[in-house]
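Missing here: one protein chain of the complex. Every other protein chain is in place.
The chains carry the letters A, B and C, assigned in the order they are written, with residues numbered from 1 in each.
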Amino acid sequence: MAEVISGPQSTVADKGPSLLSMLWRDKLAFSSAIILLVIIVAALIGPTLLGDIATQQNLRGRNFPPFSLDRGWAFFLGGDSLGRSMLARLIVAAHSTILIALGTVAVALTIGATLGLVAGYAGKHVSQIIMRLADVIMSFPSLLIAVVVLYVLGPSIPNMILVLAITRIPIYLRTTRAEVLEVRERMFVQAAKVMGATHTRIILKHILPVVTPTLVTIATLDFAFVMLAESSLSFLGIGVQPPGITWGLMVSQGRPYLNTAWWLAFWPGLMIVLTALSLNLLSSWMRVALDPAQRWRLETKRKKNV
Amino acid sequence: MSDALLTVKNLTVDFHTARGTVHAVRNVSWSVSRGETLAILGESGSGKSVSASAVMNLLDIPPAEIVSGEILYEGKDLLKVSPEEHRALNGKKIAMIFQDPLGHLNPVYSVGWQIIEMMTAHGRPKDLARKRALELIARVGIPEPEKAMKKYPHQFSGGQRQRLMIAMALMLKPDILIADEPTTALDVTIQAEVLALLKELQAETGMAMVLITHDLGVVAEIADRVVVMNKGVIVETGTPREVYHAPKHPYTQRLISAAPGKGEIKLLDETSPVLLRVEKLQKTYGNFDALKGVSFNLTRGQSLAVVGESGSGKSTLARTLLRLEDADSGHAYWKDKDLITIGQRELLTVRREIQMVFQDPTQSLNPRMSVYDLIAEGWDIHKLMPNKAERRKRVIELLEQVGLAAEHVDRYPHQFSGGQRQRIAIARALALEPELIICDEAVSALDVSIQAQVVALLDGLRQRLGISFIFIAHDLGVVRDFADTVIVMKSGEIVEMGPTEQIFDAPREPYTQRLLAANLDPDPDVQAERRAALTDA
Amino acid sequence: MNLKPIFFGALMATTSIVPALAQANTDITVVLSEELDLVEPCMATRSNIGRVIMQNISETLTELDVRGDKGLTGRLAESWEDLGDGTWQFKLRQNVKFSDGSDFDANDVKHSFGRVFSDQITCESKRYFADTQLTLDVVDPHTINIKAEPAQPILPLLMSLVTIVPSETPVEFVREPIGTGPYAMTDWTAGQQIVLERRDDYWGELPAVTKATYVFRSEPAVRAAMVETGEADIAPQITELEATNPETDFTYPNSETVYLRIDQTVEPMGDIRVRKALNAAIDREAFIGTVLAEGTELATAMTPPTTLGWNPDLKPHAFDPEQAKAWLAEAEADGVNVKAPVEVIARTENFPHVAEVGEALVQMLNDVGFNASLRMVEVAEHEQYYSKPYPEGRPAQLVVAQHDNSRGDPVFSMYFKYHSQGTQSGVNDPKADELIEAATAATGEERAARWSELFAYVHDEIVADALLFHMVGHSRVGERLDFKPTIATNQQLQLSEIGFK
Partner (left out) sequence: MIKMIGQRAIASILSLLVLMVLVFFLSRLTGDPAVLFLPIDATEQMKEEFRRLHGLDLPIIQQFWHYIVDLTQLDFGDSLRKARPALDVVLEAYAWTLPLALITMSLVVVAAIVLGSLAAFNVGGFFDRLVSIISLIGASAPDFWIAIVAIVVFSIGLGWVPTSGVGTPWHWILPIAVLFIRPFGLVVQVVRGSMLSALSSLYVKTARAKGVKNTRLIFVHTLRNGMLPVITVIGDQAAAMLNGAVIVETIFGFPGIGKLMIDSILQRDFNVVLAAIMITALAIFVMNILIDIAYSVLDPRIRN
């Protein structure tokens, strides 16, 4: 079987094309990146820019139907049940939505991955204790955690993050541990050991980078999950509550109007789906782009070099 | 060649990759007749397997594209028949066995199931298939066929697995058997047995055999004709003797001259001081004694080879010396410090002085680190060379020392060939200026020509820098070229130890003799003599 | 612990039960919003339980007529008279049998009350007798004297709240309620359904409905859909968004009153101008027909207009933002910190669109210059803010609350909400206390007049709170039924009132 010889003599450029031009070449990933970028920008500047429009009520002009410019661009996506601009609210809601989702994923990832690294690398006993702890968290219903935290600590975005993060920790923990158990037996880890590398160094420099892509993939999948979980908590009355505003809350508040004013729940639902979809597409692209051994798949076609 | 059973004519196959089109093979033509063994010899990347894959319809299209050519079997062009027709031929008329039978056997089904399937897939009744399977399993020399049928691939040894693969291939008495590197992963003694088995079976059934290999020794032992491939084209065709004794193409000449085991044997410098004194090293895994009290000395600048078959304990020896495993008992004095018992702090110093080069550079180099990071990592660990510019200069020096160039500094391992990767691994070992480098099968995964280069590189380093080597290998040819002292191990014990010359020319122990006898010589005449000698005896 | 039989049992059940659609045409299905935890007669004043058992399974001595204007009528008591000194004598109906076959007599009444007041069981109806000591005295099998200490002018009305059980009933929650009513419970499959079947030996007129099956769905859209598809006949609680079909959907006042409870002890709410400003800031009309259903009425009292002593002269506070701003400015000039933060606390799921109401209220308050913010809390937490003792160190809090009084007399509301000792009271006003105590002790015309006076006082004089709306409920009734929901449907759903077209 002829291999594509990728020896130095066949590699024209050292670093290959920039990440950006690689992204441009994958149209799906590129559009995903654009969508995410727009959402992030909305999340950052939305509240300051549109905060007033988003809260401007008009009880007598409620549930204004979408796709009409009669009341200006702000009502192009319709108005909500208090006559506020859907578009402005979607943009403003991006802020807390992304904050909660990002915060949750970041906290769960950090704690889960750290415990997972320890559990995978340390001896059997430490590992067992950590794993059983994960079991306990897994069996602890997130709803109860939500009620406990919200009752004892009060509802707030950091507390929401806490509630959601606790329930997601085991996923990262178990994945990381499983990967570490495999990676730590790899030859290059042994090689580092032979050179005298400390445990910290082996974990951080050799194991973590190999585990990271898997974690990133899970994190992107989880992002959507967290947005939906937050929405479900709102639905059950123990999540974010007005005057807070997230897409999940908007979906759950729009629920009674599904028959009469579909756009109340549809747009925020669509935003969640779009974000999830874009993240997934971008993350599968990133998995390849950030792996030096696979990056060539995204590079331009080269002349044959055998 | 009118009586040819299978003919490949002017076959050109391209691979379309994201990096452009690669001509995997160009204008390749060969044929094989009933009862004949054709060897296709080539190194990795030569395209030696492509034509056989095309015969079996195993090429993935795309990315592969068959540009031109034909493959004639029984008057039909196999490139033109329908997939269904082709499927009916596979296994039934043309069977194939592969290198690494562990990977090529399905891990979750019993071997019996897999062997029987060869016949049931082609519509034969199951009980008939079962009977035939039992016969063949017995024929290829697996004890207790009934029991063996129920076992899974991982429960057999490598040699047994290859025998089972052969049994499977022969289920439907194929006209042609294609063997792709069938003995590469096996110990020399097992390799000899498997090749002998193939020859016997060929004699019994009269099938044609196409043997794809990189090993001149295998060609010398078994082939009737050989085609030599390089970079997708056939450079030479002939009988093994013609090719070996009078290679016409420069590539063939280079290949033959690179074959190990022909160089001058080195002598030990008896005056050097002892660097490492190993005493009664012992290590047990469960019920398995990996090391049963191994003792030897190593002097400065010595190159000590440890040879033995799989399971002999040679790798465990390396791992215990490096404290990757803890020995159960025994000592290993390194400059008066016992490697087996010293504490972490002292161990850190030792870890600078003793380095290791692993078998597979693809795995021993972290794929996510650049060459610079890989080589400089040791300095990070031991807090040496804080100056960045100096570091970079030194990395480049090291790269040049192992035959690479400054421009390679920022690349990643996957951008290099296997030989180059091993050079990077060696550069990494050298970066800490060690006094001893332990090479665990460091050249086994490399092509012959690359192997010779790397061995020469190591030898140069030994002479110039006075580094000692413990060289663990199963390939006796390489050992003969590199070592001045040889330890022969078997079942965790040292069977024989002595100067290379004595071991190779006058082995004392029967096991050493057997090992040497099983080692294939690239010269077909030598192999023929040995066979004659064996039949006489 | 053997799950197997239960598991397979459930599987069998799913395949063997005939579809609910195929039933006799005098059988009906009622879809309720939540499952009953208990089917216990002494808990019948809890609306979700009362809806199933009140006057269907278990009956009371007296009954308040809400369809006509007959006022208080007898049910198990034929007549009653005030013997003076707090004692009332009740003549009981004869030839009444419990569904277990035993006869109803005065001892059953005595036992029923004894059970309610027992400390071995937590009965809900006990709360209506908070500080009243009752002594029951059986005169003969069909006559009983009930003495209240202190004297209780509305004792006959209170008798409409205690269900009568046989004297054999144990003093613990029962799962198979026995009553004198026209129906008996024949099946209770937890989580799925409760079935009542008509008793042929009922003492009164036999109702038209022969069998009623109660099922439970929390989603209003689903409840409405079930009547639409014929899977159910009555959905007593749907939202105005579903109530779109004039043929089947009824809107009626449901005796719930929504108001903002003002805690006058925290600045700036102690100042009457601030409370007036607050009332003037709210555009009550704007809610009706938007977030709240058409038919919702503006409230001027804690209790609905059907209650004794309701004061027709009271007018809702006018929406006048300018005046509100002026009052606030005036208060501020006098050193009242009108900018102090004000929390509007509402309970999730308290009533439909509560969050939207809360958001709109906050917006209106802030429009006139309050510094208000909304806080939506869960039921247990809401309770902390709504009932005494109030949390220490709290900011000014306006609790959005809904109060239900369909009992006909303000006594069940006014003490709790306006007396300085009331559990949910934010008022500490000696005159209000006095008026409440006087009205509670009064009878007849005087009682009505006293209540009227109190209503006017708290609404106009002290502006004790911001009364908002008398809410409406919506029910969907299948077209084959002849039934019109009333204000009482929230508390009870008498199957005997249902006819067929």
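Keep this in mind: contacts are C-beta pairs under 8 Å (C-beta built on N, C-alpha and C of every residue); 3 or more make two chains touch, one makes a residue touch a chain.
A quick note: this is a predicted structure, and the numbers were derived from the prediction, not measured.
Using the touch definition from the header, name the shown chains in contact with the chain that isn't displayed.
Among the chains that are shown, those touched by the missing chain are A, B, C.
Check the options C:R46, C:K97, C:K110 or C:K211 and report the residue that touches the missing chain.
C:R46
With respect to the chain omitted from the figure, which of C:G101, C:G191 or C:P246 is a touching residue?
C:G191
Would you indicate which residue among B:E117, B:E193 or B:D215 is in contact with the undisplayed chain?
B:E117
Against the chain that's been left off, what residues of chain C make contact? List them.
1, 3, 6-7, 9-11, 14-15, 17-20, 35, 37-38, 40, 45-46, 119-122, 124, 126-127, 130, 172-173, 175, 190-192, 215-219, 221-222, 225-226, 228-229, 231, 378-381, 383-384, 386-387, 412, 416, 423-424
Touching residues of chain A against the unshown chain: what are they?
Chain A touches the missing chain through residues 128, 132, 135-136, 138-141, 143-144, 147-148, 151-152, 171, 221, 224, 227-228, 231-232, 235-238, 248, 251-252, 255, 258-259, 265, 269, 272-273, 275-277, 280.
When the complex is taken as a whole, what residues of chain B touch the one chain not shown?
56-58, 87-92, 95-96, 98, 100, 103-110, 117-118, 121-122, 152, 154, 165, 168
One rule holds for everything that comes next: only the chains that are shown with their structure count from here on.
Going by the touch criterion stated earlier, list every chain that contacts chain A and also contacts chain C.
Looking at chain C and chain A together, no chain touches each of them.
Greatest Cα-centroid separation from chain B: which chain?
Here the answer is chain C, farthest from chain B.
Report the inter-centroid distance (CA atoms only) between chain A and chain C in whole Å.
From the centre of chain A to the centre of chain C is 46 Å.
Please compute the C-alpha centroid of chain B, do the same for chain C, then give the distance between them in whole Å.
So the centre of chain B lies 86 Å away from the centre of chain C.
In whole angstrom, what separates the CA-based centres of chain A and chain B?
45
Among the residues of chain B, which are close enough to touch at least two other chains?
Answer for chain B, listing residues that touch two or more other chains: there are none.
Would you please write down the residue numbers of chain A that are in contact with two or more other chains?
Not one residue of chain A touches more than one other chain, so the list is empty.
Which residues of chain A touch chain C in their complex?
55, 57, 59-60, 62, 81-82, 147, 150-151, 155, 237-238, 241-243, 253, 256-260
Show me the residue ranges of chain C that touch chain A in the complex, using the header's touch definition.
Going through chain C, the ones touching chain A are 220-221, 239, 241-242, 244, 283, 286-287, 290-291, 348-349, 352-353, 355-356, 358-360, 362-363, 373-378, 380-381.
Could you list, by residue number, the parts of chain B that touch chain A in their complex?
Contacts found on chain B: 15, 17-25, 44-47, 49-50, 53, 231-232, 322, 324, 347-348, 351-352, 354-356, 358-360, 363-369, 377-378, 380-382, 404-405, 407-408, 410-417, 420, 425, 428, 432.
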